[in-house]
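Structure first, then comments.
Heads up, one of the protein chains got dropped from this complex, but the rest are sitting where they should.
== chain A ==
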Amino acid sequence: MAGGKPAGLATLKSKEMWMGYLFILPIVAGYLIFLFGPIVYAFVMSFTNWSLFGNKAYIGLDNYIYAMRDDPVFWDTVVNTVYFSAGLVPLNIVLSLLLAMLLKRKIWGIGLFRTAIFTPVVVSLVVWGIVWKFIFSTDGGLVNLLIRTFGGTEIPWLFSETWTMPTVIVVSALKGVGMNMVIFLAALHDVPKDYYEASKIDGASRWETFKSITLPMITPAVFMVTIITVIGSLKVFGQIYVMTGGGPGTSTYVMVFYIFKQAFRSYEFGYASALAFILFSIILVLTLIQWKLRKRWVHYEQ
């Protein structure tokens, strides 16, 4: 077989191969120059004490050791990031699944509602953050105005160690819920109708139908949405930067915000790079765990 191959076919194949490489060259080159190169460089930087002005010196694992052992703020940022994720991910997924179930029906004008809920996804995060900052402002904000109207005492939503993080979580969930809803909508539409007919004949309740048919059938979508949302929530930055600036105190310092502060406010590029790689390994480990558990969670149609 191997020896009997006509020469013409091989050249055609290698020609195609080269054409293929040529076509992916722009994206590969862009990736290597603008992403992969800087990432490798940042990894090297994470073992130095480079602070923009001073001399760069190799200090081994000192940055990592300092972060883990001596930097009190670092662990705050880890806790805050986990708090944010633990709040955002369930809220986002439950809300988007509920909305998808609600908006799945084919009734007149449903497109309008779907559009309305999807719109925040295309709004700039900064604009979204600023608008909600106004809505949640202590003295003149809409939320506190309503609370006052009904005789309650106002809450300093964005200047409180108790309320600020939940506020940011809710605002972030409202922003991102549309995207996940669309994914769930598509998955729900793919569930074969005859399953539902069969369950109707068997006399299954609505909850049973959901639990035994809908949910198992959309697990691939749930799995994907969960991974994306978890990763997205660990990288949260924009809404924190705009709405709270990390405050009050360090109560909303999340990891990316702290990395940003270290690198571009304090110019500690070496230390910031180390923090970035710690975050990277955390996300990597989480993703690998999820990937491993996928088989147990996800039901694929045979």
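By our rule, a contact is a pair of C-beta atoms (placed from the backbone, for glycine too) under 8 Å apart; a residue touches a chain by one contact, two chains touch by 3 or more; residues count from 1.
Just so it is clear, contacts and distances are computed from a predicted model.
A.B. asks: Name the absent chain as its UniProt record does, using one of the following: "Acyl carrier protein", "Ferredoxin", "Gas vesicle protein GVPa" or "Multiple sugar transport system substrate-binding protein".
C.D. replies: According to UniProt, the chain not displayed is called "Multiple sugar transport system substrate-binding protein".
A.B. asks: From the listed residues A:165, A:181 or A:259, report the one that touches the chain absent from this view.
C.D. replies: A:259
A.B. asks: Could you tell me which of A:161, A:190 or A:208 touches the chain that is not displayed?
C.D. replies: Selected residue, touching the omitted chain: A:161.
A.B. asks: List the residues of chain A that touch the chain left out of this view.
C.D. replies: Touching the missing chain: residues 31, 34-36, 38-39, 42, 52-53, 133-134, 137-140, 148, 156, 158-161, 231, 235, 237, 245, 247-250, 256, 259-261, 263-267, 276, 279-280, 283-284, 287-288, 291.
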